[in-house]
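The structure under discussion is supplied below as C-alpha cells; questions concerning it will follow.
Up next is subunit A:
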Amino acid sequence: MTALALEHVDKRFPTGTLALQGVSLSVGSGEFVSLLGPSGCGKSTVLRLLAGLDQPSAGRVRHPERAAETGFVFQSPTLMPWARVADNVSLPLRLAKQPRAQIDAAVQSALERVGLAEFAQAFPRELSGGMQMRVAIARALVTRASLLLLDEPFAALDEIGRMRLNVELLRLWQQERFTAVFVTHSVMEAVFLSQRVVVMAPRPGRVAQEIRIDAPYPRDESWRASAAFAASCVQVSQALQRAVESAEEAAHA
Partner candidate 1 sequence: MASRLLHAFALAALLGCATALAADKVVFATNWKAQAAHGGFYQALADGTYERYGLTVEIRQGGPQVNNRPLLPAGKIDFLMTGNLLHSFDNVKNGVPVIVVASMFQKDPQALFAHPGQGYASFEDLKKAPIVYVAKDAQFSWWAWLKAEHGFRDEQLRPYNYNLGPFLANKASVQQGYAVEEPISIERQAKFKPMTFLLADHGYSTYSTTIEARVDTVRGKPELVRRFVEASILGWVNYLHGDRSKADALIRAANPEMDQATIDQSVALMKELGIVDSGDARTLGIGAMKPERIADFYSKMVKAGLYKPGEVDLSKVATTQFVNHGAGVAERAKLKD
Partner candidate 2 sequence: MPDRGATPRALRFAAPTIAAALALLAWEGAVRLFDIPPYLLPGPWLVLRTLVENFGSLLPSWWFTVKITFAALGLAVLGGAALALLFALSRTLELGLFPFAVVLQVTPVVAVAPLVLILVDNATATVLICAWIVAFFPILSNTAIGLRSADTNLRDLFRLYGASRWQTLRHLLVPSALPYFMAGLRVAGGLSLIGAVVAEFTAGAAGRETGLASRILEASFRTEIPKMFAALVLVSLTGVAIYALMNLLAHLVLRRWHESQR
C-alpha cells in the first residue's frame, strides 16, 4: 500500500531556481527509503514537500490519510534550549492540547525507547550532540508517528556515534513499523539502512535511478562487513557517478 507519493512534481523557488523537475516517487507503507544524491539535487526539497512544509509548483503530492502523525528530524537536533528534555519531547502533544497524564506517559515511553529516560529533566546544553539527536528522534516518535522524515540527521556526528545511531534507528523502525524517508549523501549509510535507495541527480533535481537493497533485517555489523554490502555500495556509487556526470554533460550542452 502506498503511504505517500510525488507525481510529476516541479518545484521552482521564488528566486527562479528550478529545484525539482518531473520528480515521481512513491513510498510504501512501512518502507525504509533513502534519498541519495550530491548537494543541489533537491533531496531536502523532496522531504519538505512530503512533510507539507512546501507546496509543489506543478504536479501533486499525496500525503497519508492521517497527516498529523508525521515526525521530522533535522540535521541539527533543533531542540528548544530554554526547555528541559521532557518539555522538548512533549511539544507536539502540548500543541495538540492532549491531556497532561497522556502527555507524561507518552514522553516517558518515547525517552525510554531512545534510552534517555533518566535525562528527562536535563537542559539540552547539558547533553552531547548524539544525545540531543536522540531527543529529537524521541520527539519525532512521541506522537506514535506513522511517517518519519529524516534530513541527514547524523551528518554532524562522528563515525562511531553515527554507526550507533544507525543501528538504533533500525531497531526503532522494526519496533514501531513507521514509514521512513531518509535523506543522506553517504552511500554506505543509505545502503546500510534502506530497503530502497533513490539516487537523485542535480540541476535540476530529478530521480536518476532506484536500487533495491534486498538484505534481511535486523541488520548489524555483519551486514556491513559482508560482500553483498560492498557490491550494493559499488552499484549505488556507480549510479550516483552516472547521475552526476550526466547532469554535468547536460549543463555544458
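Simple rule for what comes next: a residue touches a chain if its C-beta (ideal position, glycine included) is under 8 Å from a C-beta of that chain, and two chains touch if they have at least 3 such contacts; residues count from 1.
In picking the candidates, the idea was that all candidates are chains of the complex that A comes from, given by their letters.
Source: prediction; values computed, not measured.
Novice: Considering only the touch criterion given at the top, point me to the candidate in 1 or 2 that touches subunit A in this complex.
Specialist: In this complex, the candidate that touches subunit A is number 2.
Novice: Could you pull out which subunit A residues touch candidate 2 in their complex?
Specialist: Residues 48, 51-53, 68, 70, 72, 74, 76, 78, 80-83, 91-92, 94-96, 123-126.
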